[in-house]
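Left out: one protein chain. Kept in place: all the others.
By written order: A and B. Residues from 1 in each chain.
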Amino acid sequence: MAVAESPPSDPEAPPKVRVGRTPGRLGNRVFQGISTASGIFILIILAAVAIFLLVRAWPALIAAPSAFEDVGFMLGRDLWSWVWPLLFGTAISSVIALVVAVPLSIGIGLFISHYAPRRLAQGLGYLIDLLAAIPSVIFGLWGIQWLQPLVSPLFTWLSTNGATAWLEENVGPTIFTGYQAPARNILTAGLVLAIMILPIITATVREVFLQTPRLHEEASLALGATRWEMIRQAVLPFGRSGVISATMLGLGRALGETMAVLMVLSPGYLINFYLLQPGQHQSIAANIASHFPEASGLGVDALIASGLILFIMTFGVNLIARWIISRRAEFSGAN
Amino acid sequence: MTVTTPPVPVRTTRKLPKWAPVAVLAVSLLLALGIQFLGDGPTIAGVFFIGAILFAILMTVTSRVVEGERWAKDRLATTLVTFAFIIALIPLVSLLWIVVGDGLTRFSWDFLTTDMTGIFGQMVEGGAFHAIIGTVYVTGIASIIAIPLGIFTAIYLVEYGRGPLSRGITVLVDVMTGIPSIVAGLFAFTLFLVIFGPAYKAAVIGGVALAVLMTPVVVRSVEEMLRLVPNELREASYALGVPKWLTIVKVVLRTAIAGITTGVMIAIARVIGETAPLLLTVGIATGVNWDAFDGRIATLPVFVYRQYAQGGASADRAWAGALTLILIVMLLNLIARLVSRYFSPKGVR
């Protein structure tokens, strides 16, 4: 509220402008109160998420390693040696998803912003956004039913071609070693994740590409650059931080995605890079979903502890992504 | 930003004719077909996959020979960028294709109006009525919490918020958008566990979990819409002696209502398909549970997951459920777009 510093008014003056409480005041108070309370309530929810998870995870975090022997799905491991492979599985599936999705998203972003006819751009963007609307459980079905048979010949070829065979013989196992159909491996899961995070990354990337100052683009074209040279000179450098933050957003989503991994991947609790073998990896989120319904006692606490770790990881990743975006907004002058 | 000077593109060679890419594409596809005949015999996927690779190579090489290096690079970039877009469309199209194809096997009025009581083994009857009701319940509860909370928070951020509190809320809302759905499920589970004890199972738990996921989406889209309302309209209202809160309600919200409706519907569409948090909180049931505050309840996404996991005749029900779910989501999206197209006041945006 602005401060109006003013000397006291002349008491003699006839009150032509009505003095005192106007009906708007109470309304203003109440409305501002409700709005502010809502904002604060969101902070409370977020804090509550952290606190409630921590409270329930605490027994697992302080329990003696031997206490977990009764928890069937932990295979006799203690909390940390149980969480490590899950963390690894989460990370590797997310990395695969990013490796596939980021270049694709950049291509799609460029296609929509600089290649497709201007009139079509919005409609094409909407098509990609539709992908984001599809429920993850359906992506899971699609992964099993459509993607697995499709990639199976490719995986067979990857694992049996001459180069792989030669490496296996002379160097040792490669990441493609030992493919077994059906393709319920971490690479397939990563591919499904890639499709799922594609719209998230594309949305941001497309926006930054569209924001490239026309002046830079035209300067480049006026100097006789081809379209690709103009993109290299003007669009990509301008959009770099946007691409990085979009990547982080995609990573945040990939880390926490449950259903695709749960449905596509045949789980295992190992730390290795055999991308094509089933029964090697599992992600934290999928692991929670698959064991939570029948877990009890310390098992529930251990699962919640792994959920807390996931929460902290995604929180950090998203925070960094937002930080990059906000820095960009400050310095680029584009927003 | 510096723009380095590229060599002046004086064309010393001919440019490829307009039909060249089409010709190269045809040649590539034929070659791919031929290569496949040498191997295990052609498949559609194989022809397109190998054909695409061949096209990229042949097109670039042809351009390199006829047009020169810089134009060859440009052509390669165009090819790759276009491929990227097409690749993204493949999952969308194939997914809709198989969901509609497999879903129609069991999708029917009966499917929408019967539940799973007394259905077992390889019986092909049964439907998703109970799950649809459950989804309406759970999403309804989430909406009742998230929509007002989100709208008022957005109003705070746009109309009142200043300083560190507002900046903090903005950042944390953004971060909250990225909370994994399974974590939201764990939160709702522990919240009700602490308050009501371990035996309590009800739709409301799932509703709370979804509300956590939905609120930031609502905040973000409503905030964006409120910021689109020109300041001039607020000033016009103030200048007429209208108090701030009435200006917000009757001018700002009124002007943005179409956008807000769109945003809210898209937010609903986002959470309506959430599976993982409901798997943890509300479980599954075979019949309709009309009480949102007591007992397990079936929801459409969990229904799809569970039916598919059972296999056999149940898998058909899973696909029909998936079709139902996608129809609901697409319908929500479609209506949302129509609302924003036809009800946005002119002069805004």
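As a working rule, contacts are C-beta pairs under 8 Å (C-beta built on N, C-alpha and C of every residue); 3 or more make two chains touch, one makes a residue touch a chain.
Just so it is clear, contacts and distances are computed from a predicted model.
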| item | value |
| --- | --- |
| Undisplayed chain, where the name is taken from the UniProt record, one of "Cytochrome bc1 complex cytochrome b subunit", "Phosphate ABC transporter ATP-binding protein", "Electron transfer flavoprotein-ubiquinone oxidoreductase" or "Tryptophan synthase beta chain" | "Phosphate ABC transporter ATP-binding protein" |
| Neighbouring displayed chains - absent chain, whole complex | A, B |
| Contacting the left-out chain in the complete assembly, out of B:V66, B:L165 or B:L233 | B:L233 |
| Candidates B:A32, B:V251, B:A298 or B:A336 - the one touching the absent chain | B:V251 |
| Residue of B:G140, B:G295 or B:P345 touching the missing chain in the full complex | B:P345 |
| Sites on subunit B contacted by the missing partner chain, in the whole complex | 162, 230, 232-243, 246-247, 250-251, 254-255, 257, 345-348 |
| Hidden partner chain, residues of subunit A it touches | 1-10, 12-25 |
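To be clear about the criterion, only the chains that are shown with their structure count from here on.
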| item | value |
| --- | --- |
| Distance from the mean Cα position of subunit B to that of subunit A, given in whole angstrom | 13 |
| Subunit B partner contacts - residues on subunit A that touch it in the complex | 22-25, 27-28, 30-32, 34-43, 45-46, 48-49, 52-53, 55-56, 103-108, 110-112, 115-116, 124, 126-128, 130-142, 145-147, 150, 153-154, 195, 198, 202, 216, 219-220, 223-229, 231, 233-234, 237-238, 249, 252-253, 255-259, 262-263, 285, 288-289, 292-293, 303-304, 307, 310-311, 314-315, 317-319, 321-322, 326 |
| Residues of subunit B defined as touching subunit A within the complex | 1, 3-9, 43, 45-46, 49, 70-71, 73-74, 76-78, 80-85, 87-89, 91-92, 94-95, 98-99, 102, 148-149, 152-153, 155-157, 159-161, 165-166, 168-169, 171-184, 186-187, 190-191, 193-194, 212, 215-216, 219, 242-246, 248-249, 266, 269-270, 272-276, 279-280, 283, 301, 304-305, 308, 318-319, 322, 325-326, 329-330, 333, 337 |
